[in-house]
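A single structure is presented below for examination.
The other protein chains are all here in position, but one chain of the complex has been omitted.
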Amino acid sequence: MAKIELTRGPFIKNALKSRYPQLAVFVIMLVGYIFAILAGLTGTPVGSRNFSIVFVWIAWWAILILVAVPFFGRGWCAVCPIPLPGEWLQRGSVLAPHDKRPKWLNLRVPKIFRNIWLQNISFLLLALFSSVLLTSPNITGIVLAVMLFGAIGLSTIFERRAFCRYLCPVGGFIGLYSQTAPIELRIKDKQVCATCEGKPCYNGSQAGYGCPWDVFPGGLTRNTYCGLCMECIRTCPHDNIAINLRPFSADLAKPSTRLDEAFKAFIMLGSAMIYAGVLLGPWGVLKDAAYNVGTNAWFIYAVIFLAIIFVILPGLFTLGILQTKSILPLKRRFASLATALIPIGLMFWVAFSLSFVLTNASYILAALSDPMGLGWNLFGTANAAWQPMLTSVLAPAQTLALVGGLIWSARTAQKAANEVKVSSIPVIVYCLIATLVMLWLLL
Amino acid sequence: MKRSELLSRILIMLAIVGAVGTPLYVWSQTPLVHAQMSENGGWNPDILRVEVGKPLHLKLTSDDVMHGFAIGQMDVDAVDVEPGKVTQVTLTFDKPGIYTFYCTRWCGLNHWRMRGTIEVNGSNSEPQPASAPLYVSLNLDIDAPHDAPSVPNDQPSAIRGQGLATELPLDLSAEYYRSHSPYQAFIDLSNTSLTEAQRWDVVAYLWRSNTTKESLANGRQRYTQNCAACHGENGAGDGVFADDLKAAGDSSAQTMAGAQDMKMQTPANFSNPTRILGASPALLQGKILRGGMGTGMPMWGAIFAEEQIWDLIAYIYSFQFEYHK
Partner (left out) sequence: MRTRLFLLLFVMAGLVVAFAPLPVPAATPQAQTFRMEAGQFAYSPSELHVNPGDTVTIQLVSTDVVHGLYVDGYDISIEADPGQTMTLTFVADKPGSFRFRCNVTCGAMHPFMIGKLTVGTNNLLFRSVGLVALAVMGVIISIKQKT
C-alpha cells in the first residue's frame, strides 16, 4: 500500500501552515485545561461530578487512546495546551517570530537526559498513584498545574519544548504508540535537504521556529518524536515536508533498538494488565491496597507493580528470546523484539479503556452542565442519570481489539525477528500468553 | 508589534482571565453547606444562623457519600444530600431557639454524630423551660442493670392476654404503663389466679393496649432508619455496625470513672427477654433521650419528638410480645 500525501492539495496545506486555526484550537484547549485545574481545586471533591475528573480521565482519555493515538499518532501533542504559555514566553510571541527574541537561557538538555527514561519514570509515578489520581479532583488539579508550571519553568531554562520531549508522562507512551498510526510527517525528497543551506526546519527562520521537538525533520524516519506542531512546514523554504497517509504501523517495519523505548513497551503492557485486574476486577483487597497510599498494603502493591514491570515481564521475555541463537548481542535482540509488544500494548489499553469509558461516559453530560458541582444546569443535563452505554457490545469489542492486537503483534514480531535474524516464535508465544491473561481479566 | 500579534495576545489574555476568573467568582458566590462523613469532619458549616420568621435558604451538597438532611423535632420532610449534587431547602422558624439538623442516611459508624445547629434569634421572649423526662421524675438510674429476675418460657401473646384480661381489674393507663417494666406488671398480677404464662400474656395485652397499629408502624419505620444498622434488623443486637462498635470499645481506653460497661460495646439485644422485660418504657425513653454516655448509643433527645419515641419504644417491645396475628 502506497503513501498518500495529504498536504498535496492547497486546502489542507494552507490550513496547517496558517497559524490562526492552530491558535484558535490552542486557546480552546488552554481554557479547558485551566478550567480543569480550577474545577479540580475548588469544585466538588466527588470525582464523578467534577469537570476535572470527567473531562480528563473519561472524555480526554477516551479520545486519546481510542481515536487520537491509533489514528493520528502524536495528534494530541499537536493541540496540547501544556507547552503553550512557556513557549509563548520563550519565543516572545504567540504567532510568527519577531525580530527581537527574548533572552532566555535556552540551554540544551544534558545528554544524560536525552532519552525517554525520565518519561518512563514520570509515567510510573503517576501510575503508582493512579487510584488516587483518577478519583480525586484536587489531586488531578494539582498534577495538571504541576505539569503546566513545570513546562513553563523548563521553557525558561532549556531550549525548545524540553517538558514535552523529555518529561511529559503522556508523551512517553503516545510517542511509542504513534509508530502504529496511519499518518506521518516526512520529507518528500532527501536530495533537497542535502543541498539546503541553514536547515531552517531545525534552526528556525523568519517564517517560523526551529523544531520545538529537537528533531531534524530531514532525518525523520519514524513518528516517535515528532509532535506534529507544523513549524517545519512553515519554515521549509523548499516545500519539502509533507503529511502522508500510510499503512498502519509502517514504522515498526524497521524496529527500534533503544532500551528506553523497549522498557516503555513493558511499562505500558504491564500497567494495562495490572489496572485490568486491580480496577476492573472483583478483588476488593487489591483496590484498597492501590488506593490507600502510604500504608503497608500500598507499599507491597507498589513493589509488586514495579516488579511486574521491570523484572517479571522483561525477565520472561528475555528467557524466551534466549532460546533462539544469534550472533547479535542480547541487548539488541531484546530491544528490537520488544517493538512487537507495541501493537498488543496499544490494544490492551484500548480494551481496558473501553470498559470504564463506556460505563461512565454518561457522566460527561452532567459535568457539562454542572462542572464544579455547584448546582448549575448550563445545558439542562445536570441531572442526567448514570447509565452504562453499549454494554452488550463491550465484551465483543474488547475481544476484537485483543485478538486483532495479537495478530498485529505477531506480524510485527516476524518483521522484527527478521531484522535480528532470529525466530519470532518465542515472542509470539509471549504475546499469546499475555493476551490470554488480559482476556481472562477483562471478560 | 504586528496587529495580529497584539490581537492574539489580547484574545489569549481574555480567555485565560475568563477561564480563571469565572469559576473562582461563581464559586465564591455560592455558599454551600457541605455534608461529610463524621470521620471527615461532618457538616461544614455546622452552625447556621437565621432570624425568626425569615426564610433560611440552604444549598446542601455531599463531599463523599449519600447523606440526608432533616431538622430535629420539626415536621420537615428529610431530603437526600447526594454526592456532588446540590439540594436546595428553604426553612422558616416560628420560634427562636437552637435547632438541631442531622443526617438521615447512614454514612458510616459515626453517622449519628453528624449533626449541626441552627441558631434562630428573634423575639425577646424568655425561652420556656422543658419539662423533665419521666425517668428523671421517677428517679430512675438508667445505667443500672435492669435484668428481669424471671422471664416467660414462650413468647407472650397479647391476643391470648386479651381473652384472659376481661375479668381482671387492670390499670391500662399510660401512667402505669410508662412507669412499670413488664416484669413489674407481671409481679403486680400475682394476686390473680392466673398461671405465670397467662400473667405474661396479660402483660403483653396491657402493653399492646398502650399503642396502636399505626404507632407500631411508625415505630418500625423509625427503628429501621435509625436503629437497625446497630441493633439489627430483627433487634438481636447484630446490626452491620455491631462488630465495629465492639472492636472500637475493646481498643479504646475510654471508660467512665472506672465503669467498664460504659465503653463502646455490642448494641443491646432487644430479643433478649431478661434485659427488655426488666426495663420500663420510662427507662427505655431515658436511654434513647440521653444516649449511652460512651457506649456508642446515640442521644436522640434533640432529634425525635416525644410521640415518636413512645412509638419506637412500643415497637421495641414487639420483639418480645406477639401483638397481632
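In this document, chain identifiers A and B correspond to the written order of the chains, with residue numbering beginning at 1 in each.
Following the convention adopted for this analysis, contacts are C-beta pairs under 8 Å (C-beta built on N, C-alpha and C of every residue); 3 or more make two chains touch, one makes a residue touch a chain.
This one's a predicted model, so the numbers in the text were calculated from it and none came from an experiment.
Student: Which is it among B:Arg105, B:His146, B:Arg208 or B:Arg290 that touches the chain not included here?
Tutor: Once the missing chain is taken into account, the touching residue is B:Arg105.
Student: Among A:Lys3, A:Lys199, A:Lys287 or A:Arg332, exactly one should touch the missing chain; which is it?
Tutor: Candidates A:Lys3, A:Lys199, A:Lys287 or A:Arg332; residue touching the omitted chain: A:Lys287.
Student: Touch as defined at the start, partner being the missing chain; which of B:Trp43, B:Phe69, B:Trp207 or B:Phe241 qualifies?
Tutor: B:Phe241
Student: Please pick, from B:Ala70, B:Ala228 or B:Met262, the residue that touches the omitted chain in the full complex.
Tutor: B:Ala228
Student: Mind pulling the chain B residues that touch the left-out chain?
Tutor: 37, 64-66, 82-84, 105-109, 111, 224-225, 227-230, 233, 239-241
Student: List every residue of chain A that touches the chain not included in the displayed model.
Tutor: 46-49, 131-132, 135-136, 278-285, 287-288, 291, 356, 359-360, 386, 388, 391-392, 395-396, 399, 402-403, 406-407, 410-411, 414, 424-425, 428-429, 432, 435-436, 439-440, 443
Just so we're on the same page, only the chains that are shown with their structure count from here on.
Student: Per the centroid of Cα atoms for each chain, what is the distance between chain A and chain B, given in Å?
Tutor: Chain centres of chain A and chain B, defined by C-alpha means, are spaced 54 Å apart.
Student: Which bits of chain A are touching chain B when the two form their complex?
Tutor: 23, 27, 30-32, 34-35, 38-39, 42-46, 48-50, 88, 93-96, 98, 370-376, 382-383
Student: Per the contact definition, I'd like the list of chain B residues that touch chain A in the complex.
Tutor: It is residues 1-2, 4-5, 8-9, 11-12, 15-16, 18-20, 23-24, 26-27, 30, 32, 59, 61-64, 83-86, 88 of chain B that touch chain A.
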